[in-house]
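Note that one protein chain is taken out, while the other chains of the complex remain in position.
Going in written order, the chains are labelled A and B, and every chain counts its residues from 1.
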Amino acid sequence: MSALLELGGVTRRFGGLRAVSDVTLSVAQGEVVGLIGPNGAGKTTLVNVITGVHPASAGTVRFGGEDITRLRPYQAARRGIARTFQIVQPFPGMTVLENVAAAAMFAGGLSYGEPARAEAMQHLRFVGLAELADQSAAALTLAMRKRLEFAKGLAMRPKLLLLDEVNAGLNAAEVDQALELIRTIAARGVTVLIIEHLMKVVLSLCSRIVVLHHGELIAEGAPQAIIEDPRVIQAYLGKRYAKAQDEARG
Amino acid sequence: MKRDAWIAVVLFALVALLPLSGEAYWLRLGTTVLMYGVLAMSWNFIGGMAGYPSFAVAAFFGLGAYTGAVAQKFGVPPGLAWASAGLTALLFAALLGLALLRLRGHYFAIASLVVAEVLRELVNSMTDLTGGGMGLNLPIPAMSSVDAQARYFFYVMLLLAVATFAAMLFTRYSKLGFGLRCIQQNESAADMLGVDTTLYKVSAFALSGVFVGVAGAVYASWVYYIEPPDVFDVLFSVKAIVMVLLGGAGSMFGPLVGAAAFLSLEELVWRNYLDVHTGVLGLMIVVLVLFLPKGLLSLSQRLGRRGGAR
Partner (left out) sequence: MLYFQILANGLVLGGLYACIASGFSLVWGVLNVINILHGSFIVLGAYLAYFAYLKAGIHPFLSIVIAIPAFFAIGYGLQRLMINRIIAAPVLLTLTLTFGLDLMLQNAMILAFTADFKKLVLDPPLGTIALGQVVMPVDRIAAMVLALALTGMLYLILSRSRIGRAIVAVRMDREAAALMGVNVARIYAVTFGLGVMMAGASGPLLAMIFPISPLGGPAYLGKAFVICVLGGLGSVPGAMIGGLVLGVVESFGALWFGPEHAITLSFTLLILMLLVRPQGLLGRKGYE
C-alpha cells in the first residue's frame, strides 16, 4: 500500500506558540486513521495545515507523491483533499442542492448546470437528504447540516477525507448513522482521517490511531494498544492517574 | 435564464423606441438613465454578486472619461477612443483588484473610495496632457443636427447598456457567477471547496470596471467638456450603489429599475427644489437605507405576501 499523505516534520507556529510541533506521519491509501488528543492538542490546526488554510512554519506535506506544502486551500481541494468542519458552515443563502453542487463543480471538476446538479442529487440521496434538496441550507437542523457536510465532502470526489469532529452535538442514534456513512465511504476506497473525541467511534472505525498532545505526536498504533499506552493515559488524565494505574497493575 | 433574456429583449426594444417621441428632453433623460443603468449593473458584479462594498465606480468612470478624451485629442476616432477607454479601465481594475481585494469590509470600501481621489489629483496635475484643472475640450462630433446628435448618443448608451446586461446575464448563469455567490456567502468555505477566490474576485472587479470606463468616455464625448472633479465625483459611486439597493441587488433587473426610479425622483426634485437638491438627495438615500434595504422589487414581494392567498 502506497502512502497517500506524508507529513514530514510539520510545525506550525502562531507567534510564540507551537500549535503543531514536528509531526511526522504517514497515511496509506485506503486506511481509516483516527486522530485523537486532549483539547488544544493541535488536531484541527494540523488539518488546517494539510488543507492549506495555514501554511506550515516548517516541514513538508506530500500528497500522492506531490509536495503540497505551499498550496492554497482551493488547490488542495482540487487535488482531492476534502474536509468537514467542526462548526458547520453551509452557504446559508443557497439551497441544500446548490451547496452540494458547488462542491461538485469546483473541487469535483464538473460543469455548471445539469452535470453538477445530477452529481449533487446522487450524493444527497446517499446521505439521505434528497427530499430536502430545495430547502434553504440555513433551515436545517444540526444533524442534517452534518449530513450536508458529508454530501459536500463526497461531491468533491476526494481521495482523502478529513473529518473534524463530525459527531459533536449528535445523539447516540445520529452517531450510529454517521458511523455507517463513514464505513460505507471508506469501503468505497476513500482514505479517511478522522478527528474524534468519542472512543466508541474511534475504536470501531479506525485501523490505526495517532495521538497528539501539545502539538506533538506522542503515540501511534493499533487502537487497543493506544488506549492502554501510558503516555496517552497521562496526556488525557494526568501524571498522577497514570502513575496510580501503573502501581495498581503492579 | 431564457426568461430573463426574453424580458430584456422586450424591455430594450421598447426603450429603443424612445427617440420616436421627438422630445429632446426625454431623449436626454433616457440617455442618462441608460448611463446610470450601466454604472449600477457594473457595480452589481463586485458589490451584489461578490459582496465586496466597492466605491471604485467613480475612479473607473473618470479614468474612462479622460482616456477617451485624451485619445480623441490625439485624433483617435470616437468609437476607437471609447473602446480603448474600456480596455484601460479593464486593465486598471484588474491590477487594482489584485492589490485591494485582499482587504475586507470597511478597509476595502475606503481604499476603493480613495482611489478615485488619488486619480483625480494625478489627472489634475498632468496639465499638459489633460488640461488639469482647466478642463479638457473634446471634438464635437460632426452631425446633421442637434437632434441627430442626441439620438446618436442615446443609441450608443443603449448599446452599452445592452452589452452590460448581457455580460451580467451570462455571468450570473455561469460557473463564475455561481462561484461569486459562494464567495459572497462565505469566502473561506468557498476557498475550501475549490473556488479560486482571487481569480473570481478580480474578474468581477474587472467586469465592474470595463463598461463603466466606456460609459465615462461616451459621457465625455456627449458633454464635450470635462474637468477632474466632474468625472471623478464620488457621487457616481454612491448613486450606483443606491440604485442597486433601490431596485434590489438580487435580481437581474434591479439595477435598471433602480436607476430609472432614482433618476425620475431626482429629476422631480431638481426641477422643483434646486436649492435643496443635494439635501433632498441625501434624504432619499437615508430613507432608502433605513426603510427599504432590500429594494423596490422586494416591496412588491412583501405586498404580494400580505395580499395574496398562500
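In this section, a residue touches a chain if its C-beta (ideal position, glycine included) is under 8 Å from a C-beta of that chain, and two chains touch if they have at least 3 such contacts.
Keep in mind that this is a model prediction, so the values were computed, not measured.
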Which displayed chains make contact with the chain that has been left out?
B
So one chain is hidden, and I want to know which residue out of B:L90, B:L176, B:L193 or B:I241 touches that hidden chain in the complete assembly.
B:I241
Per the whole complex, from B:L11, B:L29, B:L91 or B:A111 the residue touching the absent chain is B:A111
In terms of residues, what is the contact footprint of the unshown chain on chain B?
47, 53, 55, 99-100, 102-107, 109-111, 114-115, 117-118, 121-122, 125, 238, 241-242, 245, 275-286, 288-290, 293
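By our rule, only the chains that are shown with their structure count from here on.
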Provide the C-alpha centroid distance between chain A and chain B, rounded to the nearest whole angstrom.
45
Complex interface listing, chain B residues touching chain A:
174-175, 178-179, 181-182, 185-186, 188-197
List of chain A residues in touch with chain B within their complex
51, 53, 72-74, 77-78, 83, 85, 89-94, 98, 101-103, 105-108, 111-112, 152, 156
